[in-house]
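Just one protein chain is left out here, and the rest sit where they should.
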Amino acid sequence: MPIPAPNLNPAFNIVRLSHVEFGVTDLAASRKFYTEILGLQVTDEDQDTIYLRAMEERGHHCLVLKKKPEAGIDYLSYKVWSEEELDKAEAFFKAKGHKTEWVERAYQGRTLRSQDCFGAPMEFYYKMDRLEPIHQKYELYRGVKPLRIDHFNCFAPNVDQAVEFYGELGFRVTEYTEDEETGHLWAAWAHRKGGVHDIAFTNGTGPRLHHTAFWVPTPLNIIDLLDLMATTGYVSNIERGPGRHGISNAFFLYILDPDGHRIEIYCSDYQTVDPDLEPIKWDLKDPQRQTLWGAAAPRSWFEHGSVFTGVDTREAELKATPIIAP
Amino acid sequence: MPIPAPNLNPAFNIVRLSHVEFGVTDLAASRKFYTEILGLQVTDEDQDTIYLRAMEERGHHCLVLKKKPEAGIDYLSYKVWSEEELDKAEAFFKAKGHKTEWVERAYQGRTLRSQDCFGAPMEFYYKMDRLEPIHQKYELYRGVKPLRIDHFNCFAPNVDQAVEFYGELGFRVTEYTEDEETGHLWAAWAHRKGGVHDIAFTNGTGPRLHHTAFWVPTPLNIIDLLDLMATTGYVSNIERGPGRHGISNAFFLYILDPDGHRIEIYCSDYQTVDPDLEPIKWDLKDPQRQTLWGAAAPRSWFEHGSVFTGVDTREAELKATPIIAP
Amino acid sequence: MPIPAPNLNPAFNIVRLSHVEFGVTDLAASRKFYTEILGLQVTDEDQDTIYLRAMEERGHHCLVLKKKPEAGIDYLSYKVWSEEELDKAEAFFKAKGHKTEWVERAYQGRTLRSQDCFGAPMEFYYKMDRLEPIHQKYELYRGVKPLRIDHFNCFAPNVDQAVEFYGELGFRVTEYTEDEETGHLWAAWAHRKGGVHDIAFTNGTGPRLHHTAFWVPTPLNIIDLLDLMATTGYVSNIERGPGRHGISNAFFLYILDPDGHRIEIYCSDYQTVDPDLEPIKWDLKDPQRQTLWGAAAPRSWFEHGSVFTGVDTREAELKATPIIAP
Partner (left out) sequence: MPIPAPNLNPAFNIVRLSHVEFGVTDLAASRKFYTEILGLQVTDEDQDTIYLRAMEERGHHCLVLKKKPEAGIDYLSYKVWSEEELDKAEAFFKAKGHKTEWVERAYQGRTLRSQDCFGAPMEFYYKMDRLEPIHQKYELYRGVKPLRIDHFNCFAPNVDQAVEFYGELGFRVTEYTEDEETGHLWAAWAHRKGGVHDIAFTNGTGPRLHHTAFWVPTPLNIIDLLDLMATTGYVSNIERGPGRHGISNAFFLYILDPDGHRIEIYCSDYQTVDPDLEPIKWDLKDPQRQTLWGAAAPRSWFEHGSVFTGVDTREAELKATPIIAP
């Protein structure tokens, strides 16, 4: 199936991915991981909830940690262009027959909650509390020195369907992997904010969140993080990397938080604002697609993901085999 | 004068700065500078003209060098969102009483030429020849390994007026410097593509081009360039830097090409896609505004610029004194 | 077996490892690998031989490539403190009953050839042609931008014996791995020149050369090399890394030349000039000894090595099992 043309005039205007809420079982352990290792800044916290932001962000939070009996992903949240876009979003989802509701979220204005084509919870807002810049407060930098949240990556039981649904929302595909035999998509990367992606989809049991990525400027940030994790008791939380993907040219590292939520540290990216930017096609059989160089991915990387709280998953329809470390 | 609210619905949609044409007096000398030192890739050339692109760009060119008896800037060019935007642009400029014409530009579709509020030539197009990606052809990387053109910086005789005019075109101010005594703007940074700027204005005799900037990922690219220039006969082409600006947090280096056109190598940037991003205000008297750290700028940096071919300049209206190296 | 005390007054004074001669089967292929990928500089060449040096070296060569019908290692060569040390060296080896001879080597003065305790050829000289410095000729830097040869690493059939023999020559152990069960050494690192090592030994069929290492200042040199190799047809020459060893704290990459001679790119090191520097002991069972972080080493890394031309090997006496990638 060819990649559909980008929808340059979607029903409502999503600016970018904004934040995610993780259900975590041990709030203290998660706090330590996200502040001392990853280096996010706490912007508020109480007994049940911790709000965090990265160093160049001025919105109140890009990550919410919520104490829960079981780990899971409560929602992925997106910022829209204006208040009016929220009403257009409601109309859009209602017209599709997706359930919608207006929810209360701390530090945010009106917030719409609905689901994507697989039932994964999506939230939309325009207004969030704005905080003072801290990107020049260099004494606060810690851990990997993350500058901003970059993207979500999800397992989808049908990537063609994901690309169609998110494409209608205006997400423009920048790179994709096709299974040459069936002509179906194996994976796709799609953006709103002008980088390689705000969200990506990989074939697999879903919907599940594969990872949440944070952007850093240089591979040395990642080397520093590896040195830190390897000598502070987190060596087994390193799952894959460092390496470079053929796709997106990302210099990457994948690590697991105390509940197994996967975090990517992502370096390298390119500008994708041109509306006529041609997506780059990769063959599923091309070994350098996954790994331009670096060790092959372990099996866990292809199989493990975080479920969305209360959302059923189904198996992937496409059966194909990527290259897994033996 | 306070910064005007951003115009989120401009008359036509400019995607980003695209390219610039430099009049150069010695094409061979310029070719050497831009390919061996800066590291741009030649995409076409003949006896009079050289087209160049940076490593992640897929448009045909970001820089055009044109053999001329005298050095100068022929135009600054911008990419718009679609063919239709070009007609809206024509209407916009006509309504303002600015002269417009449709010009022929190699490797581009329909191209509109007009002027900004100071008479500086602006060109707009939608379609440019697209080339194969080369960002993963690492054997081609040379010099500073530039990834993309980032921004223009212009001397303006009245920065308030520049911000108003470009603001109407949808350029959103991210940071600015105010002269506390008069309340007038000394300098402003404004973007379309979601970074700190596509264009900036500094108080001074204008319109003139102060510099054209290329983006690199790490300060080490800049250190490597300094080592290369210092040992290949280009030490006197290094004008200022390395250092970090308070404004924009840029890690910078300013160098001069063989005709004195100033090039900035720019590292660090932050995402500015939020429509409600608050501009950051700096006081002209704050020494860390210009130079968070590093040597003070030499006088030439405040005075020297490239004229636009055939365009008259006038003196700046605001008289104020930045910090100049003694 | 405990590490013997360092011999601070050896029979003759070895300054440092100096160079190695590789027998290679395709001189053109090797030339391309060592100049365009590794980035060494050719200092002389004819139909059968190529001499190379790294960027900060002023001696004529650190690597000699010799056209041969079969790949192999012709000798490891060491620089001594003065002409007189060569005669003391001859006396030392004769007293041990090791065969010695004076050989002719281009660009070198008097050169003594003998063997180590396993029969591996060692050569010693004091005088080599000195060349002009090129470390500030930045336009010559290529590939991984290697600054100097750093160390040899050899498979030894008995590492206790290696440490005793080389210890008598004044090589001081900086780090070592012991097999806790037998008390025997599994591996050891020993230096003359004040870094972690000039030579290291690993338990295995030997004598064979495991690798020759070149020093670079930052992990980014290694990332750049990986990007280059992965996109110029050398991806399968990448054997292991990047990663960090617990031992020596080395940020490393192992690559194979066209004949399978293994080259390490080595970053990080520390000063070891104190005569009372305590060697650091590692347990063979400690997984972070081999790999502080990074993928486990492939089987080839433990088994493959280059034979010394005409020298018989024997199996390792110590049977123990390091951690191999599954």
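Think of it as A, B and C in the order they're written, each chain with its own count starting at 1.
Throughout what follows, a contact is a pair of C-beta atoms (placed from the backbone, for glycine too) under 8 Å apart; a residue touches a chain by one contact, two chains touch by 3 or more.
None of these values were measured; they are calculated from a predicted model.
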Interface partners of the hidden chain - shown chains only, full complex considered: A, B, C
Absent-chain contact - pick from C:10, C:39, C:59 or C:242: C:59
Which residue of B:49, B:100, B:205 or B:231 touches the chain not shown here: B:231
Selected from C:111, C:268, C:291 or C:313 as touching the chain missing from the view: C:268
Absent-chain contact - pick from C:42, C:147 or C:320: C:147
Chain B, residues in touch with the chain not shown (by the definition above): 218-220, 223, 226-227, 229-231, 235, 238, 242, 244, 251, 288, 292-295, 325-326
Absent-chain interface as seen on chain A, which is shown: 136-139, 218, 220, 224, 227-228, 230-232
Residues belonging to chain C that touch the chain removed from view: 8, 15-16, 56, 58-59, 79, 81-82, 126-127, 130, 133, 135-136, 147-148, 193-194, 217-218, 220, 246, 249, 267-268, 270-271, 273-278, 280, 292
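The working rule: only the chains that are shown with their structure count from here on.
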By number of C-beta contact pairs, the top two chains: A-B
Longest centre-to-centre distance from chain C, chain (CA-based): B
Chain A and chain C: spacing of chain centres that average the CA atoms, whole Å: 44
Overlap residues in chain B, where contacts from two or more other chains coincide: 136, 218, 220
